[in-house]
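Note that this complex is displayed minus one protein chain, with the remaining chains in position.
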Amino acid sequence: MLEPIVRFFSAKPPAVLPYYVAGAVIFSILVILLLINLPSRMRKPLIAIVTFLAGLFYAAEFFLPIDRATNKNVLTDYLVSASKLGSLLGGMTLTLGILSLLRVHGRNIARLRAGWYNSLALLVAMVSMVVFGLMDKYGANASAKKVFNVLFEGMLINMDATMFSLIAFYIVSASYRAFRIRSIEATILMVTAFLVMLGQVPVGNAMTDWLPREGFFASLRVENIKQWILSQVNAAALRAIAFGLGVGGLAISLRIWLSLERGAYFEKEI
Amino acid sequence: MAMTSPTSQPSDFWHRIQAIDRRVLYVLLLVVIILPLFVPIRLPMVTMPSTQKLYQAIESIPEGGFVIVSATWSGGTRAENMPQTEAILRHLMKRRLRVAVFSFDQQGSQFSYNIASRLAKEYNYEYGKDWVHWGFRPIVGVVMKSLVRDIPGTFTTDRDGKPTKDMEVMKGIRDIKDVDAIVEIAASGIYMDWIGLVVGANPNLKFGFCPTAVMAPETYPYMDSGQIVGIMEGMRGAAEYEQLIRATGLATKGMGSISLAHVLIMLLIIIGNIGYIATRARGR
Partner (left out) sequence: MQHAFEKIWPVLIVEVLTALIIIWRIISAQRGKELFIRRIPGLNAIDEAIGRATEMGRPVLMVPGIGGFSIIALQALSIFSYIARSTARFGNRILMPVADATVYTVAEEVIRDAYQAEGHPERFDPDSVRFLSDRQFAFASGVAGLIQREQIASSFMFGEFFAESLIFAETGNMVGAIQVAGTVQTTQIPFFIAACDYTIIGDEYYAASAYISRNPTMLGSLVGQDFGKLLIASLCVVGSVAATLSALDVPVLGTASKWFIDLFTIR
């Protein structure tokens, strides 16, 4: 049923590829022009129909019975095409994102606003990464590969690690400031936090290492108390939150899928 | 500034210990993290049941079994995920199991390849025969759904673009039913995708998860349900695992720093609260 569509979107020989690309571009322009000029009263049902069909595809793929031998149903094979379509849309919006970056920082540089050199550094870094990244992947220039290696492994990875390590510093200042035993609940919370922290590290293990590792008294060892708190008390709360979030997600998905939501995002008629 | 006047509330001692300059706290943390790296502290360490379970799950795989290791992490979480990756790969290679490594993260792909290549030399693991690296694979959902039905079709080439179908390591591997275990080392909630899309397709598959410590508590319900066989929790889990496989590595060395950092946080919280209680008592 959907076979011709899949065949149409499959890989094409290089000889005919330019025609397909040109055709796709013209088709996309026509669709965009059509959507822009569509009257509001027609646009609304169109959006509702497209949203419903897109949602229905995933729901049906999940719920339709499968063939035990192949582990698939009639829609499974089209999932890859659907994901590619999603990636394609993501790629197009990325262009808009990059344009936003260029607009904001280009203006900073052009008007020599305070800190314009930071904007310049950002744009230079962005362009270098793209250029050397492409040269690394498709070119044969050894120097370009070395530069990319410095940019990627020497700089990006380490800057990532630096930013992540900031969390350690921030958790120290945040917990020092926030943990005050203002009430009974706050006191219970702090004692629990201490037990978990002690159970997490060898220094805590050392404190109760004199207790036996087996038998009744073993449950008083700090690492076992920590394990009990995390796996019984904390996990129960996490489960409850997960159920709430799951049902909440289902409710919002339903509202969007069935176009029941009005006025949540756009005030005007779309 | 009047530092000692009892009437100038914000600057008296009890108030000051509630508001230590954050730069002082940062320097203290830096010191307690760096110091044990030069002056090792030896402390007893008890293996958590979650780590033990993961170790036993790997131990129970028959020799020559096929294990997939996914390293979905990047430079940011290197401190935790790198020792985990090293510990798990070391164990797999010690046990002479066939290993396939890949990553949903570009950086993770590079890191895991570096670690696996280094350990392969140590354990005489031949590339293509005993292990393979499938490289970086984007689009999580598509890869997972696809590997359930067709592994050689999902990973047609390795990280260098060489075809995988003739590699000895892939011999007899068709779909998920031929895989003994999957171990995911990640800094994200990707375990949900594995559970949702892959784990149920093979009842005998062992799925192990190695998250950063902060992620670990939310995975406990899935260990209780048996969907995750065992969890290696952050650097602490990696240190325990190193102990189990008798190989002192990065994690064991880092436990001193982690211990002292925890103690520092607790001390600071206590100091802040002493100030708070004293101020409140005087207020009454």
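Letters A and B mark the chains as written, and numbering starts fresh at 1 in each.
Here is the rule we go by: a residue touches a chain if its C-beta (ideal position, glycine included) is under 8 Å from a C-beta of that chain, and two chains touch if they have at least 3 such contacts.
Nothing here was measured: the structure is a model prediction, and the numbers come from that model.
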Omitted chain's touching partners, listed by label: A, B
Selected from B:36, B:217, B:256 or B:272 as touching the chain missing from the view: B:217
Contact partner of the left-out chain, one of A:147, A:211 or A:256: A:256
Residue numbers in subunit B that touch the chain omitted from display: 22, 74, 76-77, 145, 148, 187-189, 196-201, 203, 212, 214-215, 217-218, 226-227
Residues of subunit A in contact with the chain not shown: 61-66, 71, 73, 89-90, 93-98, 100-101, 103-104, 107, 115, 118, 159-160, 163-164, 166-167, 170-171, 173-175, 177-179, 238, 240-245, 247-256, 258, 260-268
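Operating definition for what follows: only the chains that are shown with their structure count from here on.
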Centroid spacing, where centroids are CA-atom means, of subunit A and subunit B in whole angstrom: 20
Footprint of subunit B on subunit A - complex, ascending: 70-72, 76, 79-80, 83, 87, 153, 156-158, 160-161, 163-165, 168-169, 171-173, 175-177, 179-182, 190, 194, 197-198, 200-206, 209, 213, 221, 223, 227, 230-231, 234-235, 238-239, 242
Residues of subunit B defined as touching subunit A within the complex: 20, 22, 25-26, 28-29, 33, 43-46, 48-49, 74-79, 107, 110, 139, 141-142, 145-146, 148-149, 201, 213, 216-218, 220-221, 224, 236, 255-256, 258-266, 268-269, 272-273, 276-277
